[in-house]
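Everything below concerns the one structure shown next.
What you see is part of a larger complex, with each chain still in position.
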Amino acid sequence: MAGLDSLYQELILDHSKRRVGAADLAGTVEPPHSATSHQRNPVCGDEITLRATLAGGSDDDDGEVVSDVAWEGLGCSISQASASMLTELARGASTAEVARLTEGFREAMRSKGKLALDEEVFGDAAALSGVSRFTARVKCAMLAWVALEDAVRRAHPSAG
Amino acid sequence: MSATPLTAEKTAFDPRAVRDDFPLLGVEVNGEPLVYLDSAATSQRPRAVLDAERSFLETVNSAVHRGAHTLAAEATELFEGARETVAGFVGARPEQLVWTSGATAGLNLVAYSLGNAAAGRTVPGHEDAVRRWVPGPGDDVVVTEAEHHANLVPWLELAARTGATVRAIGVRDDGTLDLEAAAALLSERTAVLAFSHVSNVLGVVNPVEQLVSLAREATGGRALTVLDACQSAPHLPLDLPALGVDVAVFSGHKVLGPNGVGALYGRAEVLQALPPFLLGGSMITTVTLEGADYLPPPQRFEAGTQPVSQAVALAAAVDYQRAVTDRFGATALLEHERALERRLREGLRGMPGIRLLGDAPEGVERVALQAFDVDGVHAHDVGQVLDARGVAVRVGHHCAQPLHRRFGTTASARASAALYTTEDDVDVFLDALSGVRSYFGVA
């Protein structure tokens, strides 16, 4: 079960229950400078709805930050933990930083165990490094990240 | 099957006697011996099947029905011999058996054929026969809530193209079909009744003959009855003509045979009346730039190069299955199936936090296949923990979203058996499963 524990680290099981940022979005009104993205994992059918709110910044991203992330969704522990960890990481980060983090996360997830996430940079989400060796679960870990990427794009002034 | 006498004294079938015939079953997964309980998704193939295909490819392989040369003639004989063997497997005559690339293709064949008829492309001389089965505006296609997407989406799209409505016979909490609802749903507006013999989630054997006679009465003989036999073919002896359905399909890869091949059985009058679906070579008599005339069935439905080596290998799978049956007796095999089914279900029932999808009462015929969910743990996490112990089960919606919705969930885990499944397999699975909830801290 050593392999299994490398996937389901304590932090993951923990976050999958804490679910930082989990909220009841249905029926709430989207605040200004927000956008919502709905993503679905085609393998399992699980879904996430994630809302990102931006603050500050101008046309050219300078100083633009993700002021809030909230999401709702059902899915496996990996997907729930990943959404929770991402929320912690992204809240208050600049959109440029979030884009960089997402790129790095994606690269690590696709690396089949070759790249590990740096805890200094990724915080708790670094515990998801082990997922990349379980190719069938990579989409679980990516789900929230793809949703945030999409929501930020939509919320961005120039997208309107 | 219910007529089979069960006597305790009879020599039991021990699947360990056949396990060595299946090379894949010997692999290790995560350092553990593989416990393969995903046969409902795809079965493993015995060496006899692999050898039959290879030997065909090394000594006879060539295009069938087309060449005059010796290899082509030999290949054609093996291919048509395979048709006879596979037809025999389901009690049919060779001319009632159409090769397909699988059950999905077979169900699409029927739906698109009716769609073509709806667009006026009927078979000369058979217009009246087919017209009854063609759904139009105001007509119904009746399915069940338990259908695999393969026996649902083709009908949804056909209905969308023709203006008909798809209606579904409900499933009761215990996994059996609501036959009263069925009787109420079927009417003279019902052009097609499509249902599965055994759902790939519930494992319950549906009462085919009863549904067929219900359909005959309630629709005034109108409805075409279409049976999805994907999950019965691997578990039960089949006599499709005796079941009375008009059309039935199954896949080779679920009955110890290869991928890429399946079969559609049809009553002779039905096949004669259905217009072609896939179009191309080897299914025509004359082609001009104005139009084409088509061969009689089964060739009418077999356009282009067929899965020849796969058909030969599927026949080898049938022969293998028959040899095992001859050796141990049909009764012993059925008894073993039931024993596995019981062990699986009772083991699951006895475990806290486990809910069976469709826990049919004693007396309802079932096969050794059971989906379940685990309270507080997502199905994929369940599957992952089992995998770490070498146990392969299927997790997800199993291509049956409406059924999962009906049971208030989006995903489940499923364990399913085949000829080579042992009681030990079930026990290792149950043991591994018993640790899942505590692993995730929900028990």
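To keep things simple, chains are lettered A and B as they appear, and every chain counts its residues starting from 1.
FYI, contacts are C-beta pairs under 8 Å (C-beta built on N, C-alpha and C of every residue); 3 or more make two chains touch, one makes a residue touch a chain.
If you're wondering where the values come from, they're calculated on a predicted model, not measured in any experiment.
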**OP:** Can you tell me the subunit counts for the whole thing, written with the labels shown?
**Re:** A x2, B x2
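In this section, only the chains that are shown with their structure count from here on.
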Original post:
With chain centres defined as C-alpha means, what is the inter-centre distance between chain A and chain B in Å?
Top reply: 40
Original post:
Any idea which chain B residues touch chain A in the complex?
Top reply: 30, 377-381, 384-385, 388-389, 395-397, 401, 410-411, 439-441
Original post:
Which chain A residues qualify as touching chain B in the complex?
Top reply: 1, 3-4, 7-8, 13, 17, 43-46, 74-78, 134, 137, 140
